[in-house]
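One structure below.
Note that one protein chain of the assembly has been removed; the remaining protein chains are unaltered in position.
Moving on to subunit A:
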C-alpha cells in the first residue's frame, strides 16, 4: 500500500536524520510553546516611498547578520504577510540583543584611509612590523574589488601632531594616535565586531574603524561623504563595453541622484588622484564595509560602475545592498512578546490534552453512529495523525518549520474536518445500500460519488488555508499551515487508506452479511429490492457472502421475478379501499409494496 510506503518513508527519513543528522523525532516548537521572545517589526520608509520585497529581504539579511553575530543561536527571522518581519529569539535574550534587532540600518559612503588584515596587531609589533604582519592576511582578501594587498603607511600619520586639522575626508590627519591604537587592537574575527548596528556605525563626521562584513579585513574610514539615500538606484548586470558589446563580466551600476552625483564627483575626483589604498571608497552598510572599490577616474555624471571578480550572485547581492541603502528604513515595533518556557510547555500539554479528548469524543461518537465502521474512522484518524506528525517533523527538520500554539489549534480543528470525509463517505455507502445495492457495489458506487464531494470540499478548505497562509501574519499563518497540511493529509488517508480498507472490509462476512454491529445492516437501512433490468430484481439483505461469483460484486445478484408475482394478490375493490385509506391519512404516500396486477 502506498500509504504504508509514505509512512515508512517519512519516519524512515526522520530516523535516519535523527541518527546521522540533526533531525529530531519531535517537531520543533515555536516560541509560544517553547518559550522565547518574538518581535514583529514593520519597516517604514522615510517619506512615502514603497518598501519593496527586495528591501524587506535585505532588511532580514541585516537583522540576521546582527543576531547571528551577537551569538543567539537558532534565531528565526522571516518575512510574513509581505511587509512584516518576524524575529523569533529562543530563550531570554539580553536587552542589548533586542535593541540591536529593533535598530534601523543605514548605508554610508566613506573614504578609505587604511586597510589591514582582520586580526589585532600585538602591541609589540607596532611600527614597521605592522605592515609586514598585516600584509599576508590582507593578500587573501576575497572581496572581489580592486584593492590590492599593498599596505598603507597607516602608521605614518600617527607620528604627526594630533592637533592638525584634517583638510578633507581623505586626509590621513584623521587618524589620531588613539584611533591608530584602536585600529591596531581591533579584531575583525571577533563576532561582536561584526554585528552591525548603530554602535558600529560611529560618528558620521569623524574617522572610524570598521570591519569587512565577512571579517576578512579592517579599515580606517574617513568621515561620511555620501549617504545611502543619495543613491537613486543600483543594478547588477553584464558590463557593456564602450563599443556597446556585452562582455562576460558582472558589474554593479550605481546611479546617484543630483545631490549625490555632485558629491560623488567631488569624492571621486579627489580619490582618483590618491595612492592606494586611499583611492578606495568604502560602502558601509550598518557599520560594516560591504565593498571598497578603488576609483580609477573621476565620475562626473553620477553613474558609477563597480567591477571586479563578481559573479552573478555577488553582483546581485551588492546591488541589493546598495538599493537598500537608497531607502533608509526605520522599524516600527508591532508587537513584542516574551513567553517563559514553563508557560509554553504548559500550553503545549494542555493543547495536546484537548486534542486527545477531542479525538476520544470523535471516536466515541463515530462508534455510536457507525458501530464497527467507527473503528475504521478511528484507525483512519490515527493514521492521519501519524502522517501529519511525520510531515511536520520532517518539515521542521528540513525547512525549519516550527509548530506554534495556533498550529496546534489548527491540528485539533482538523480532526473534525478529517473525520467529516469519512462521514460523507459512509453516508454515501448507506445511501447506496438503501437503494438495494449489495455492499461491495455500494462501496464502489458510493466511493465514486463521495470522492467528488470530498475533493470539492477539501479543495475549498485548502484554498482557504493557502490564502490565509500567503496573506496573513503571525499566528494566523501557523494555523493556516497546519489546516492546509491536514487537508492534504486527509485526502491522502481517504484515498489510500479508508477507501481501500473499506473495499476489503466489504468482502468480509461480518460486513457484507450486514451484521447488526457492522453499521451497514441493510435491514436497518430498509434497503429496497432493486430492479436490475430484464425483469430481475436484486434483493437487499440477502447473504451476499454466500455468493461464489466474482468478489467485487460488479454483477448484482439477480432473482427473476415474474411480473405481478406478488405474494399478496388483491382485488380491485380492496385496492381502492386501501387507496382511500391511504389518502385520508396524513402520510399521503401509499408506500406499501403493491404491484399492479
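Structural remarks
We adopt the following convention: a residue touches a chain if its C-beta (ideal position, glycine included) is under 8 Å from a C-beta of that chain, and two chains touch if they have at least 3 such contacts; residues count from 1.
Heads up, the rule we're going with is that contacts and distances are computed from a predicted model.
Choosing from "Hydrogenase", "SGNH/GDSL hydrolase family protein", "Protein-export membrane protein SecF" or "Anti-sigma-W factor RsiW", the protein name stored in UniProt for the chain missing from the display reads "Protein-export membrane protein SecF".
When the omitted chain is restored, the residue from A:52, A:335 or A:398 that touches it is A:335. Screening A:15, A:456 or A:504 against the full complex identifies A:456 as the residue touching the chain left out. Among A:252, A:483 or A:506, only A:483 touches the chain that is left out of the view. The missing chain, though absent from the display, is touched by one residue of A:89, A:267, A:304 or A:415; that residue is A:415.
Even with one chain removed from view, subunit A keeps its contact list with that chain: residues 32, 40, 42, 81, 84, 92, 95, 98, 332-343, 346-347, 350-351, 353-355, 357-359, 361-362, 365-366, 368-369, 371, 405-406, 408-409, 412-413, 415-417, 419-420, 423-424, 427, 430-431, 434-436, 449, 452-453, 456-461, 463-465, 467-468, 471-476, 479-480, 483, 524-526, 528-532, 537-538, 572, 576, 579-580, 583, 587-591, 593-596.
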